[in-house]
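In what follows, a structure is listed as structure tokens, so that the remarks can point back to it.
All protein chains but one are shown in place.
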Amino acid sequence: MLDRVDVPSDLNAALETLAGCRAGAILSGGTLLMPEINTRATGLTTLVSLKKLDLAGISVSGTRVTIGATTTLDAFGRDERLALLKPVVESIASPPVRNMASVAGNLFAAQPYGDLAVALLALDAEVEIAGPKGKRQAPVSEIVKKGVAADEIVTALTFDLPDGGSWFYAKTMRRNTNSAAIVCVAARVQVEGGVVKSASIALGGAGPRPLRVPSVEAALVGKPLDAESVTAAAAKFEADCEPFTDAYASAWYRTRVIPVHIRRALVGA
Amino acid sequence: MASRIVTLLVNGTPQEVIVRPGTTLVSVLRDQLELTGTKRGCADGSCGACSVVVDGKAVRSCLIPAETVDEAEVTTVEGITPVGGLGPLQEALVEGFATQCGFCNSGMLMVATALIAENPDPSDADIMRAISGNVCRCTGYHPIIRAIRDAAAKMRGAQQIAAE
Amino acid sequence: MAKHFGRGFAAVNYPTGMNLGGDPSQALVHATPTGVFSVVLSSVDLGQGIKTIAAQCAAEVLGLPVENVLVDTADTDTGPHCMGTFASRGTHRVGNAVIMAAREAREVMLEVAAEEMEVDAADLETDGTGFVKLKGSEEKKISIMDVALAAHFKQGRTISGRGMFMKPRNYPDPETGAMDPDSAQSHACTVVDVSVDDETGEVEVLKLQSVYELGRALNPAMVHQQITGGAWMGISHALYETTEPYYPDRSHGPVSFSDYLMPGPSDTPPVTSVVIERPVANGPFGGKGIGEMTANSPIPAIANAIFDACGARVEELPITPERVLRALDAARETAVEA
Partner (left out) sequence: MDDHIPSETSGETLDRSYFSDENQHDFKVVGQPSPRLDARGHVTGTTRYFEDNHFRGTLHIKVCRSKRHHAKLTRIDPAPAMNVPGVVRVLTAKDVPANWYTVLRLINVGPNDEPVLAEDSVRYLGEPICAVVAESEAAAIEGASRVQVDYEDLPVVLDVEEALKPDAQIVNPVHGKNYFEYEGHPFRRIRFGDVEKGFAEADHIFEHRYQSRPIEQAPVETTGCIVKPEGDGRLTIYSDTQACFFTLDNTALILDVPTAKLRVVGGTVGGGFGGKVDVMVEPLACIAAMLTNRPVKFVYDRAEEMQVSSPRAAERIYIKDGVMKDGRIVARKMTFYIDSGAYSRHTPYGVTKASAHVPGPYSIPNVWADCHCVYTNRTPSSAMRGFGVTIGDFALESQMDRIAKTLGLDPLIFRLKNAYRDGDTKAHRKKVEGAALIEVIQRAAELVGHDLPEEYRKMSSVKREAK
């Protein structure tokens, strides 16, 4: 049971509270943690809200984007400079939840949720983390795999904004809106001289965490970005994926449609 | 266990409440302020019945520890009901036979209020997106969508008249 | 990839009430001193609208505008017994009980009015706007408020009535199943158009059109509420819902509206409905039940439309994309073998 909810206005104070408490957790948007607290015995006694830490905000310098950890998905989706990524945000949950949920929180959503994390993985985003020993940076691939230490706080995310022609995103859902993913595909694919020069493809719904599909990426490089070569490359997804069963779909079904959705995401029908 | 005083501006009225750690906003509204128009249908944010408007944004009041919204401005269904009558959204739900059991209505209304405040001329698609997280088990949604659109049109008309 | 389009049909019937355990409901009606009528019940409104139907039935019998009728439900200290809200019984059972109670109250009301007007009660009628009047005359009338005041303070009578509906319990014959379990049957035919994506198994319901026969539509707007909401639930049952996705295995059971799948506001098509009426003699003004059945015919109509679209026969609910794909695979195998 909770015996303390702190709303510090200073990052160091937040880190201190977190380090000093027996069973503490960070509360950002609350859309992942509060359902647990409301319905289960979590063992948590302290919540440290990031709300007043001034970690929200978006800055863009050239193509380099820095987003504060507590920026809401709603604020992300409204930023005209990030319009290219608006479909990612709008594919997540519903407006009232996006008004609360934070960008950093999405990195910790269990699959098949966490579509923004999938997109950030395709963008090779970097995560800025503050801890008792100071600040560090880590690639988003590491964070979605290992998380952060209990006494650390994610403070920001940075990534390079792709150009429109090289960015692909498609989330397949059981409902048109407000649904977790069957398969979520986010990709940055650069084409030069009629062939793929580089490909960075991330999937949601394809494993226990957002993952990249290096076998597919490798098979695509040097090939034209057309239905035939994408179909051939997508067929190699199994080497990199661990499709799972949940209430939405079975592993069998996800395995069956992952290559279809990779193809549809990259070259349409 | 340290209780705290939280100050809120609820439907225009300043309120001070003493909350135990982790008390959610829905609990403050319903159990302490006895504003029971806001409903509890889950405690995980997935039903939408507890939606209220906090500082201009529709949110789930069941997912908000009261300490984190100290000094916020909160609007509930009680706050959109004019004295002695109905607001345009409420009227449209009644006239359009868009209410059955009624349990989702408050949440729907608050989400729709926030939508129209921001987008006075929402398309059906905009409305469907806005209420996509609010479960209605009775109506099949279409009468609600229609009612929100009708209300928005009426509100635009009223604004135009006011402007003229 | 191809999208396939198809149309499916289904026609169904559905019982009103279920009296295999006895199925009674009661109502009490009384006038206040100023001629407002209170209908007292212990029936439950789940959103289907029994309060409104009870008021309409009472108002019709008493000859009053519906605004002059109050419905008080449900408190077991004050409300007479009602079996409950289930089995499409509310309108039929409670409606009948309210009509019976209102008739008894009406009789007293006309007697009181007759005494006030110094005419024979048999020559009086109500005009539906709140007056008791002499048949064939426009001038000779008395307001129901004045009738109630006279009853309360002058004549010393209670304008009240008791109503009851009970279809006695029926016991099925254990050998043959011979029984009389219900009071009437409502009917429906639903036509659904779908598209099926043959690579993903995804089904979209494009159009849903239904015709219902329910005796008498006591409140047509509320009938259409049931049809629209039921169509949505039918689509939901057909394509989305279960608490045990891997039944009979119990794993992966959903625990919230995030993982318990139902269509959202943008997942179902417009619903077109036509209602026809064949009043039933034992029903309130001929009405039968419609509450439950509206979710039924959409389900097989969707299954049949999917088959029509792509040759996939799915025999299991819900018809998930996976089941469509597996049925498509099976259909292809059968075609190859043939």
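By written order: A, B and C. Residues from 1 in each chain.
Going forward, a residue touches a chain if its C-beta (ideal position, glycine included) is under 8 Å from a C-beta of that chain, and two chains touch if they have at least 3 such contacts.
Because the structure is a prediction, the values reported are computed rather than measured.
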Visible contact partners (per top-of-document touch definition) of the missing chain: A, B, C
Write down which of B:42, B:74, B:131 or B:155 is the residue touching the left-out chain. B:42
Using the touch rule from the top, list residues of chain A that touch the missing partner. 1-2, 39-41, 176-177
Touching residues of chain B against the unshown chain: what are they? 20, 22, 30-31, 34-44, 46-47, 49, 76-78, 81, 86, 89-90, 93-95, 97, 99-106, 109, 123-125, 128, 135-138, 142, 145-146, 149
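What we mean here is this: only the chains that are shown with their structure count from here on.
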Taking chains as nodes and touches as edges, what kind of graph is this: line, ring, star, complete or other? complete
For which chain is the distance between its Cα centroid and the global protein Cα centroid smallest? B
Where the centres are mean C-alpha positions, what is the separation of chain B from chain C, in Å? 30
For chain A, residue numbers touching 2 or more other chains are 35, 175-178
Touching at least two other chains at once: which residues of chain C meet that condition? 256, 258, 264-266
Mind listing the chain B positions that touch chain C in their complex? 42, 44, 46-47, 97, 100-103, 125, 127-129, 131-132, 135, 137-145
Okay, in this complex, where on chain C does chain A touch? 1, 199-201, 240, 245-246, 251-254, 256, 258-261, 263-267, 320-322, 325
State the interface residues of chain A toward chain C in the complex, per the touch definition above. 35, 172, 174-180, 182, 245-250, 252-253, 256-257, 260-261, 264, 269
